[in-house]
Each structure stands twice: as C-alpha cells, then as structure tokens.
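Of the protein chains in this complex, one is absent; all others appear in place.
Showing chain A:
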Amino acid sequence: MSGRGRGGGSSNTMRSVANALGIARYDMAKMMSQQKIEPPELYPKVQRNPVPIEMTTDLLYVSRLKVELDQRMRDSQFFIEAEKEDEIKRYLDKYSIIKREKLDIDMSQMPSELVWRRTSKKEAKESRAKKRKIANDDSMLKEKLNRLEEKEGKNDEEGDEEKPDDDKDSGSEKSAAEEEENPLSDDDNQEEDNDYISNYFDNGEGYGDGGSDDNMDGDEY
C-alpha cells in the first residue's frame, strides 16, 4: 500500500512536471540521460569588459627587467631547495640540476646561533696551517705533535657537542662563545675546495674528526 502510495505519488509528480514542461513523460528520461554536464567556466563573468592595459615604454622595460631579475634570483645562491630523495637514478637528472654557488653570507651581521657549518673555524684554520707547515720543516714536528694532542683533546668534546647540537633545539652557549667575529665563509670555502689536499696528506690527525671534510661536503649539498 505504501509502495503503491509512493508509486502513485511519484508518478503524480512526474506527470505534473511533464505537464509543466510541456513534454511527454517518456521523453524526460531520454533528456536526462542525454544531458551532458559541462565543466564550469574558466573565467568568471564580469559585468563589463575590463580596460586593457596600455603598454607604455615604462611598463615594457619594467616587465623585461623583472623577468631577468627573477631568473637571476632563481639561479642565485639564495635559492634553497631540499635535496630530493629518490632511489631511482634518472638519466635526465644530470641535465635538470641547476648549478648554483654555495650559500655564502657574512655571518658577522647575524646572531651566532644561525651558523650552520659543523666544524668550527678555529679548527679548520689550525688544520690548514698544519698541513702547510709539514712540507717546510722537520723540527716543526714536535710543535705539530703537541698541537695535535691539544686538538684531539678539544676535538672530542667539541665533536660530541657539535653533532647533538645540530639536532637539539637550542644553540649552545659554548659554540657561540667560541665563534670569532670574522666571516666563516672565506676559510671554510678554502677548506672545502681542498679535497685534493685532504686526500693527499694523511698525517694521522684524522682519528677524532676523520673525514670531517667529507662530512661537510655531504652536508652542504
């Protein structure tokens, strides 16, 4: 009974709709199936057509310059991208990377907690000074050994502190206090380009921080 009521009701509405639309009932189903749903419009309708922009020489110059500036910024050292983690090596990878300079900012103008390089400058300077002096003088060996000892001792505590430091949230007071005023960039740059040197001389200092150069390289890229 309810079915009949429902059936009756529905046929009633159908009939009234069909009457209102002025078409036969059996046509309605056909129309519904044929009706295609179009995607919405790409641009919303405006009441009036907008005034097109007048390209004066000013604006032309501005737009050309902006394109150049944009491209420059994107290719500069400041454009920071996350390293892509993709196990599959693709052939086109080597054509799609953009060569950029290493990020190199004068750190004396910023709070020292922002320094991201792992090894401290002092250590780098000392190790370089050491490597150069090796070729010069044999009597310097003793001095060198002393300094090595010193460095190993300091290195242990520093190495331990620096590494968990990067993972912890706060910058430690100690590393901040030890940082000198001069820009880190200069020395560190030389340090990293010295791949050749670090492989060439293996003067036994590498136990505490062996491969620190490699670590830094891996970190930078």
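One rule holds in what follows: a residue touches a chain if its C-beta (ideal position, glycine included) is under 8 Å from a C-beta of that chain, and two chains touch if they have at least 3 such contacts; residues count from 1.
We adopt the following convention: contacts and distances are computed from a predicted model.
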| item | value |
| --- | --- |
| Name per UniProt, for the chain absent here [options: "DNA-directed RNA polymerase III subunit RPC3", "Transcription initiation factor IIB", "T-complex protein 1 subunit alpha" or "Rab escort protein 1"] | "DNA-directed RNA polymerase III subunit RPC3" |
| Chain A, residues in touch with the chain not shown (by the definition above) | 47-48, 50-51, 53, 55, 58-67, 69-70, 72-74, 76, 78-82, 103, 105-116, 125, 128-129, 132, 166-167, 169-171, 173, 176-177, 181, 186-187, 190, 193, 219 |
